[in-house]
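Take this structure, written in structure tokens, and hold onto it; I'll ask about it next.
The complex is shown incomplete by one protein chain, all other protein chains being positioned as in the whole.
First chain written, first letter: the chains are A, B and C, and each begins at residue 1.
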Amino acid sequence: MVKLGERESTRNAYGVALAELGEIHPEIVALDADLAGSTQTRRFADKFPERFFEMGISEADMMCTAAGLAVSGKIPFVSTFVIFGAGRAWEQIRNTICRPNLPVRICLSHGGISIGEDGSSAQACEDFAIMRSIPNISVIVPCDAAETKALIHEIWDKPKSPVYIRMTRNKVPTILDENDQSFHQKFTLGKAVTLREGSQATIIACGQMVAVGIQAAEELAKEGIEVRVVNMSTIKPIDQDAIEKAARETGRIVTVEEHNIYGGLGGAVAEVVTERYPVPMRRVGVRDVFGESGSPDALFEKYGLTPKNVVKAVKDLVKS
Amino acid sequence: MVKLGERESTRNAYGVALAELGEIHPEIVALDADLAGSTQTRRFADKFPERFFEMGISEADMMCTAAGLAVSGKIPFVSTFVIFGAGRAWEQIRNTICRPNLPVRICLSHGGISIGEDGSSAQACEDFAIMRSIPNISVIVPCDAAETKALIHEIWDKPKSPVYIRMTRNKVPTILDENDQSFHQKFTLGKAVTLREGSQATIIACGQMVAVGIQAAEELAKEGIEVRVVNMSTIKPIDQDAIEKAARETGRIVTVEEHNIYGGLGGAVAEVVTERYPVPMRRVGVRDVFGESGSPDALFEKYGLTPKNVVKAVKDLVKS
Amino acid sequence: MKVKEMKREMITAKVMKTAPESPVNIERVSPFSQTRDEKVLREIAREVRKDIIRMTTEAGSGHPGGSLSATDLLVALFWGEMRHKPNDRYWADRDRFILSKGHGCPALYSVYARTGYIAHEILPTLRKLGSPLQGHPCMIHLPTLEISTGSLGHGLSVGNGMALAGRLDGKDYRVYVVMGDGEQQEGSVWEAAMSGAHYKLDHVCGIIDYNHLETEGTVEEVMDIAPLAEKWCAFGWHTIEIDGHNFDEIFAALDEAKATKGKPTMIVAQTVKGKGVSFMENNVGFHGKSATREQMEQAIKELDESE
Partner (left out) sequence: MKVKEMKREMITAKVMKTAPESPVNIERVSPFSQTRDEKVLREIAREVRKDIIRMTTEAGSGHPGGSLSATDLLVALFWGEMRHKPNDRYWADRDRFILSKGHGCPALYSVYARTGYIAHEILPTLRKLGSPLQGHPCMIHLPTLEISTGSLGHGLSVGNGMALAGRLDGKDYRVYVVMGDGEQQEGSVWEAAMSGAHYKLDHVCGIIDYNHLETEGTVEEVMDIAPLAEKWCAFGWHTIEIDGHNFDEIFAALDEAKATKGKPTMIVAQTVKGKGVSFMENNVGFHGKSATREQMEQAIKELDESE
């Protein structure tokens, strides 16, 4: 049984993990753009001030500086908010990190609408799409703090190519698998994890929407609808086999993401589904609109990212 | 019967159309970032020097300046290469053009690998994905010079929201519909055009890949395989009905685009297909790698964007 | 005109039925009148500062520090400098104002309320779901805004665009853009600097709220921007350094800007982050955090008691 445990933000776990890794691996350096307190790279900076580079509000410069460090043998972890990293510095990431295929870890926080009260200028719901369209880079969206920690430890030095990680501001429940308390420790790049079995549909989610998917599955179970729940934390390279298996075995797929319904997880899954084993899908996500100020929960409600929305999408498929 | 006519680059048609429109509509202004000769805004600049703003190699500044002009009642046409406009200035487009929903026309040239010898730093194959993930913006990829002209005349003042147009450097054949020589003049935002009928599969293409799709269809016809060919010049808002119709009536879909196979036209079609009427698909495009220097034709050959590749994809589906 | 009276009349502006182009509609008949009287302006600024404290505490988040440092600049512009009509917000000849450091919007919202663009009653909705007062300025939610901001480094370019449009249209409106000092680290600011000078946009006047703090500490430590005035000079701007809390100096600079032809002007205004509230002054802790209720009471008291 999957349970939702204590709440912790993924960015917090990132900061803790980075500071831990810094102790062991002197080649790790970190860069931030005047947001180290928010992204939690401050934890690394405080421990290793000489390996931390505060770049000021200059995201483009930060990405290319990281490239220069990487090409000189360092493993740079680069952080800021998603919108300013993946967005403002997209072309720097594309041309000077991905094109030369450098091992930069682009670990951005405050993605999605859960950034909340700051409003739409920072509520990036485009990052899955814009990052996964670039060759060479891996795209990872951890579902909770524990997975974040496990993945940072896993990816710090492999792959030797760029990695993008999307984290969020708010505290999210830790997902506990009671049969396998430690499933997070097995984080493997490109491998989806099935959190719950079910035969009538599969919910494929990432980030904090995995917990939403689990809640939806539980509600559906009460009504006798048994759905599989898959944590697709790696959006690229995506686990095609897990998707095909879900399509074959459950015949229906609902994706859930804190992202635009265009081009993100839903799009990536649809690409695989249509190529491997076409089945009907629903994509739960932000419906191609800008967000606004509000609490994360109020926004999830307004923008359709609640268990209720997922339940509705599953039922929609099951009855059609 | 559809025939391939004279060759002209889409950017050339754009420059001509823009200069024509400038004559009629004094609210039109144009901006470029030291590439007006290449993007063809030079034609407008020469005629209306006081309404042309050369911004130098400052794409971010150019986009936000255009926003300031738009909010003051002008209709700005903004041009540079795709990689420097959609890429370098992505966040400016997102936050200061799309977020306030301003009628800026982002008309970028030299997209895709057909830019040729300049190599991978400028061969943007991510723009469909990164532009369509932003709310409010329309994404258009004209198939030839004639369509470019028609669409520029259509969209210059409507929608009142941002529009992105992707053009290419090389000369591409004009697509002539012998039954309806003027079909380009009917360009309607969001409406796909069927260029050829067929029942065994549908090729959905955009940009210069439409001509490739037509050639593929002709080759297939010789082998007795009749496929529909659809020009999906509007990638967003995408013509969902045309896609559903193709799925229902032909049962198989092959998308063809000068773009990464992730997140672009293929992704957009797969999203609709899985939601509306799941059928098997193949996505012909650049297979998530960076391009390189070479002639457009040599690159199309090497990166799998020839009629041969489309034929293979269709056969793959038809026999499976 | 007595400020206390003016204030009372100000807040009579009411939220009215929705305008077609906007989710908000505000009756813009207001008794607003302009002045450069320092005593009056200081009273207004005091009220604006109180609004800022209340709004952000009520919201439980927001950026009080940079709102307080910019307050006197905004008050000077809206009451003593800009040509504008709160009861005709789309007046084509109005001077344009852009808050490029969008996170300082509580100050702007208060100024909008106290000049009569919006109802004072809506200030407590800051950052709440459905409010026109978004966490960062959004013109879709609040059409009074000249442009949406929030991502640093965009505003000056937008201002240049408005200035180019004005020139094309033969209008003589001026464009005012307030930026942060941390914001100067964005390269796009320097692109805008270059093009503003290149196009000789002497109807653009930028103001830098040089409060020496950004999110993570002092600007000097995070990424030094000094010598700032020299940079703007080298980029071809007429540059004036002033005390950003001294109305005489602010107006002298604004007048000088207006008199300067052939190049845009940048006013580098030395300010104090958190200005007016003892425990917020020069305290980086209040860059992006609001006061607690108790702190709020204390702050209001201090402001009320200050001269």
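Everything below uses one rule, namely that a residue touches a chain if its C-beta (ideal position, glycine included) is under 8 Å from a C-beta of that chain, and two chains touch if they have at least 3 such contacts.
Everything quoted here is computed from the prediction, not taken from an experiment.
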(request) Quick one: jot down which shown chains the absent chain touches. (result) A, B, C
(request) For the chain that's not shown, point to the residue among B:E27, B:D61 or B:D288 touching it. (result) B:D61
(request) Determine which one of C:R42, C:K171, C:H198 or C:K258 touches the chain that has been left out. (result) C:H198
(message) In the whole complex, not just what's shown, which of A:G5, A:P100, A:P237 or A:G251 touches the removed chain?
(response) A:P100
(request) Using the definition of touch stated at the top, determine which of C:D224, C:D255 or C:E297 touches the missing chain. (result) C:D224
(message) Suppose we count only contacts with the excluded chain; which residues of chain C make the list?
(response) 153, 185-191, 194-195, 197-198, 223-225, 227, 230-231, 233-236
(request) Go through chain A and note every residue touching the omitted chain. (result) 29, 50-51, 53, 55-56, 58, 60-74, 76, 91-92, 95-96, 99-101
(request) Name, in rising order, the residues on chain B that touch the hidden chain in the full complex. (result) 32, 34-38, 42, 54-58, 60-61, 83-84, 88, 116-122, 290, 292-295, 298-299, 302
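One rule holds in what follows: only the chains that are shown with their structure count from here on.
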(request) Report the chain whose mean Cα position is at the greatest distance from that of chain A. (result) C
(message) Per-chain Cα mean versus the mean over all protein Cα atoms: which chain has them closest together?
(response) A
(request) Could you find the two chains linked by the most C-beta contact pairs? (result) A-B
(message) For chain A versus chain C, what separation do you get between their C-alpha means, in angstrom?
(response) 36
(request) Determine the centre-to-centre distance between chain B and chain C, using the mean Cα coordinates as centres, and give it in whole Å. (result) 41
(message) What's the distance between the Cα centroids of chain A and chain B, rounded to whole Å?
(response) 30
(message) Two-or-more-chain contact residues of chain C, please, as numbers and ranges.
(response) 138, 140, 148-151, 153, 187
(request) Could you check chain B for residues that touch two or more other chains and list them? (result) 91, 95, 99
